[in-house]
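The structure that follows is given in the form of structure tokens.
All protein chains of the complex are present and in place, except for one that has been dropped.
Per-chain numbering from 1; labels A, B and C assigned in written order.
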Amino acid sequence: MARKITFQQAINEAIDQEMGRDESVIVMGEDVVGGSGADGEMDAWGGVLGVTKGLWGKYGDRIMDTPISEAGYVGAAVGAATAGLRPVCELMFIDFMGVCFDQIYNQAAKFRYMFGGKAETPIVIRTMFGAGFRAAAQHSQCLYPMFTAVPGLKVVIPSTPYDVKGLLIQAIRDNDPVIFCEHKVLYTVEGDVPEESYTIPFGEANIVKEGDDITIVAVGRMVQQSLEAAATLGKEGVSCEVVDLRTTSPLDEDTILESVENTGRLVVVDEATPRCSIATDISALVAQKAFGELKAPIEMVTAPHTPVPFSGTLEDTYVPSPEKIVNAVKKVSEYTK
Amino acid sequence: MARKITFQQAINEAIDQEMGRDESVIVMGEDVVGGSGADGEMDAWGGVLGVTKGLWGKYGDRIMDTPISEAGYVGAAVGAATAGLRPVCELMFIDFMGVCFDQIYNQAAKFRYMFGGKAETPIVIRTMFGAGFRAAAQHSQCLYPMFTAVPGLKVVIPSTPYDVKGLLIQAIRDNDPVIFCEHKVLYTVEGDVPEESYTIPFGEANIVKEGDDITIVAVGRMVQQSLEAAATLGKEGVSCEVVDLRTTSPLDEDTILESVENTGRLVVVDEATPRCSIATDISALVAQKAFGELKAPIEMVTAPHTPVPFSGTLEDTYVPSPEKIVNAVKKVSEYTK
Amino acid sequence: MATTLSVEDLLDAYRTMKTIREFEDRVHVEFAKGGIPGFVHLYAGEEASATGVGMHLKDSDKLASNHRGHGHCIAKGVEVNGMMAEIYGKKTGTCHGKGGSMHIADLDTGMMGANGIVGGGPPLACGAALAAKMKGTDGIAVVFCGDGASNQGTTFEAMNLATVWKLPVIFVFENNGYAEATASKFSVACKDIADRAVGFGMPGEIVDGHDFFAVHEAFGRAAERARAGDGPSLIEHKLDRFFGHFEGDNQNYRPKDEVKRLREEVCCLKRFSAEVTQKHGISPDQLTEIDNEVASMIDAAVVFAETSPDPDVADLTTDVYIKY
Partner (left out) sequence: MATTLSVEDLLDAYRTMKTIREFEDRVHVEFAKGGIPGFVHLYAGEEASATGVGMHLKDSDKLASNHRGHGHCIAKGVEVNGMMAEIYGKKTGTCHGKGGSMHIADLDTGMMGANGIVGGGPPLACGAALAAKMKGTDGIAVVFCGDGASNQGTTFEAMNLATVWKLPVIFVFENNGYAEATASKFSVACKDIADRAVGFGMPGEIVDGHDFFAVHEAFGRAAERARAGDGPSLIEHKLDRFFGHFEGDNQNYRPKDEVKRLREEVCCLKRFSAEVTQKHGISPDQLTEIDNEVASMIDAAVVFAETSPDPDVADLTTDVYIKY
């Protein structure tokens, strides 16, 4: 049965249902319980924004607070995954991946290949990303392109409460390491979410809006920005198809290419900085595999090549806005050779 | 005066000349001296492949061995750089960046911006990359796209003994953090290198071979592979222009775009894995800014989306070969809409 | 306790501690009103720690801080107007509004930066100490870490490196009992953080971090040692924070009334006032005068911040090397 719940409630529900279903699922991270060792309430925080709140009461020791030792506990999660557990590990902000990246890309991601196919590492790393919280340069980044670049990792970037639940359940059941990227600005967004458990397969993009004139490819929070832009453009007679990638690795090349074959025009919207990004990745794919269909240059709407600034004035300009997307679409739509 | 010396001798000479010129230049890394605390020879190794050998005899304490604590000493180099030194820091293999990435992208790269323009962080991180040594999955990677993605870093990938000297001297004099990526297979390559000190500016690509029919953009070891391919193709009447990026950040967009405007066709050769790579980055640039000039799809020749395998049979297939480049060029050359 | 500090020094110490307290109390209020954006971690309760340390530091000495950095900044001599404006995200801020509370830095006064990454500071401080040593000065560097940060790999590596290279750096652990909502009793595997010193070949000491005099004395010894070229030290300050982890924290992991009790029992300002008025010939009026000065200064800082302009949109892409 579908009800309206928030993105963050949907995450909690996905973990809850999987922990209920499979004993080997455990959760670990900083303050995912909250209150360990202290004299106040246990389960005091349930994660820094309360996402895992309540799970400790149901699952006790299977949800574990950690010291601030990301390399230590992410590495432990990786080791546990090779030994039969299915850890759902929280790395509070994606910005912190720099202190535990080795465990992710050199260990978890490589075991299966490096060990000749004999290892499985079913770990999920949940992590918040994105600007919009006035959290400045070290708590606002979009580092998912770096994970997408790594062979052996799967990278998920949900854009709605419905998707986050289905994709997270899929991630927990997947036998490969999954980097699960949650845009913090989406946490409070509400949407229809079935109560029962369901999965959304990886590598299947979602056409969130059909259209004929131009394809907009986006991920995460940028899907909503793109839909807003598409609505504006619709009023002006430009029909946009909006493709939500859902997972950047595996990538649903077919849906992207088919859409561009139909529209002949492409704008890619990515909140990450411009170099070696999802924006360039999708552009390159299309320039290689759908060149014959392309009627115009591919535009990319991204953050600028700068750290994320603190001041609201600057941060609001930093994030790709519906206006910028509209302008890019117009530029591409109006192009004639 | 130019003589023939190896790539690795050119690196040594660049550091030597800069240490001689500027007291604030220091060198640190694992075994960059070699023998510290032991009862045999000091300066025993001079780096794992002997690149810094001899500097300790000339500069003593200004070249320092470190414990195996990359985050510790890279972070220390960053701190020292904000306090007036110019550390040239060695991270033995780029694969190890995962244990000290935070110090690089969250600290060094962000200080200038995050502190409102008031900090300078003149640090160089020298690091070996690339396949070809049968060194397997954790000692053979091409992780420079991840550094290229980071605003605030400069990324240098020299392809010849001449370039490595001039670019390294430039890097040491630069006031921003520089990731200096040395392909280990190039270490023994010889070339003409002037004895005197000289710099090569960042952000200026080098047209290593002129041609009219197609542009090949490459970096590092792939420049040589591309030149070999171009030679083969030349005999078959295809005239290739080969562009060596030299630095991926800053990127010389103009040279790339001008070349493609002239040839109308592009192949990008990148030893990195295919996703969110330099290959996609350059493709996207051209698909956006030189679309009107493009006569054919852009082909990318890259490693496959896998870890680097150990076995020679597999590793040799892994690395983009001149043959693969030739095939890509032919595909693009023969294309007609 | 005997002290070598002059009355003037003591009044300075009081002024610094009071400035920190007033600054933080005021940021707390303004945050609640909605005037301040972002994640803000207040230092109230820990003033004696930064102050007792800061008094030993020259401008040329360096300090690496953490997310809870306002007190360290003030004790290192950063101007409160610029700090407040930075916290508001204004163009007149220490970092022109680009950094915010978690990234205040002022290299001119030796303040190397607050840090949004737990454990970011210790290696940086080693580097600053290395620079001082290489240049042959008697400069030192200090890094403040929390109990939480004491478990981060960078912190351990930095301590080892400091001894290996015999660096003039001092690791001050501000053990306030919590890292966010997790108690140090849970997260720190040994009894005291100071127990770790031996594993890194340096002296380790435990100090009552609410006692300005104890802090000042212990750090003095460590600073002297460092300046003399005898290498690093570790000092653990046991102390308490009087607000939540960050503004907005309901603190339900703490026993009810813990904060209230602490404010009564261990307030470093109260303790300092009692001590100096009873034993060092300072009158309550002298302190009140400082209180008033400080109150006006903080009022002025808030006005300065509120009335300062936002950064220009064009500032978005300055201070970074490459534009795309």
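Here is the rule we use: contacts are C-beta pairs under 8 Å (C-beta built on N, C-alpha and C of every residue); 3 or more make two chains touch, one makes a residue touch a chain.
Keep in mind it's a predicted model, so treat the numbers as computed, not measured.
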Taking the full complex into account, find the residue in A:55, A:80 or A:286 that is in contact with the omitted chain. A:80
Quick one: which of C:49, C:65, C:81 or C:187 touches the chain that's been left out? C:187
With respect to the chain omitted from the figure, which of C:87, C:143 or C:164 is a touching residue? C:164
Sole touch to the unshown chain from B:94, B:137 or B:298: residue B:137
Which positions on subunit A touch the chain that was left off? 26, 61-62, 64, 66-67, 69, 71-85, 87, 102-103, 106-107, 111-119, 151-152, 154, 176, 203, 249-251
State which residues belonging to subunit B touch the missing partner chain. 30-31, 34-41, 44-45, 48, 65-69, 71-72, 95-96, 98-99, 133-139, 274-275, 304-307, 309-314, 317-318
Subunit C residues touching the chain left out here are 151-154, 156-157, 159-164, 186-191, 195-202
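By our rule, only the chains that are shown with their structure count from here on.
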Relative to subunit A, which chain's C-alpha centre is the most remote? C
In angstrom, rounded to a whole number, how far apart do the mean CA points of subunit A and subunit B lie? 30
Quick check on subunit B: which residues sit in contact with 2+ other chains? 71, 102-103, 106, 113-114, 151-152, 249, 251
Touching two or more other chains - residue numbers and ranges from subunit C: 95, 97-99, 103, 115-117, 153-154, 320, 322, 324
